[in-house]
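With one protein chain held back, the other chains of the complex are shown just where they sit.
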Amino acid sequence: MVDVIEIQTHTQSLYEITGQLQSLVHSSGIEQGLCSLLIQHTSASLLVQENADPSAQHDLERWFNRLVPEHDPIYTHTIEGPDDMPSHVKSALTTTTLSIPVMNGKLALGTWQGVFLWEHRHRGSRRRVVVHIGR
Amino acid sequence: MVDVIEIQTHTQSLYEITGQLQSLVHSSGIEQGLCSLLIQHTSASLLVQENADPSAQHDLERWFNRLVPEHDPIYTHTIEGPDDMPSHVKSALTTTTLSIPVMNGKLALGTWQGVFLWEHRHRGSRRRVVVHIGR
Partner (left out) sequence: MVDVIEIQTHTQSLYEITGQLQSLVHSSGIEQGLCSLLIQHTSASLLVQENADPSAQHDLERWFNRLVPEHDPIYTHTIEGPDDMPSHVKSALTTTTLSIPVMNGKLALGTWQGVFLWEHRHRGSRRRVVVHIGR
């Protein structure tokens, strides 16, 4: 089963998509299997992170923004805006694909884990994540 | 087939889990397939790295500890200790899931590759890795 989910982002931030994924897993009827994701963009990425305390997510964003600042003179690829090349770097530092086992009809995440789409552009966009669920 | 392996860690370090994974692959009886892993924590991560020379692993740890120091004033999420937020950052920089093809009944790793659980907390913990093996 391959499906596409769309997430409208509005600004640079982490957007939790765990609920949408759990719904897809539920619909698939698969009890034991694997749920694999690909985000179809190179200026946003995927991340499994703590979803309990929002301060952890804020700190993550601040840390990455300091490591990968805008207006870095090293960049030559600047025609798409000052947040474009930093987005590609952050995408390379995190990941574009994830594979999450399914147990008892649910994503086998840890107690404090959520799946996030990390939007790296300021203006946001309509983002597409391809989801494969198989046995 | 979905299974869970537990690894007791004792301190910040890389713990090789290749042997345990090969045993699971062997038990599954699968000759050609895919072995996918998820670590159910956000302060430890997964890594495929050189397992021949321990100095490569030490240098990796030193490099990451310098890039992601404790007591960084950027952090606001500090209630779980000074090594908590650096652990989340290191987890984001490495990965939480891996997918390793199986060939001839074995993980199709390169000659010098091993699969590691990377514990980012000082005190260690009982860590859970979910393993899916399919065709």
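In this document, chain identifiers A and B correspond to the written order of the chains, with residue numbering beginning at 1 in each.
As a working rule, a contact is a pair of C-beta atoms (placed from the backbone, for glycine too) under 8 Å apart; a residue touches a chain by one contact, two chains touch by 3 or more.
This structure is a prediction, so every number in the text was calculated from the model and none was measured.
Novice: Touching the left-out chain: which of B:Leu21, B:Ala44 or B:Leu98?
Specialist: In the full complex, the listed residue that touches the missing chain is B:Leu98.
Novice: List the residues of chain A that touch the chain left out of this view.
Specialist: 1-2, 34, 36, 38-42, 67-68, 72, 74-77, 85, 88-89, 91-93, 95-99, 128, 130-132, 134
Novice: Residue-wise, where is chain B in contact with the chain that is not depicted?
Specialist: 32-34, 36, 47-50, 53, 55-56, 58-60, 62-64, 66-67, 93-95, 98-103, 108-113, 134-135
Keep in mind that, in the parts below, only the chains that are shown with their structure count from here on.
Novice: Can you compute the centre-to-centre distance for chain A and chain B, using the mean CA position of each chain? Integer Å is fine.
Specialist: Measuring from centre to centre gives 20 Å for this pair.
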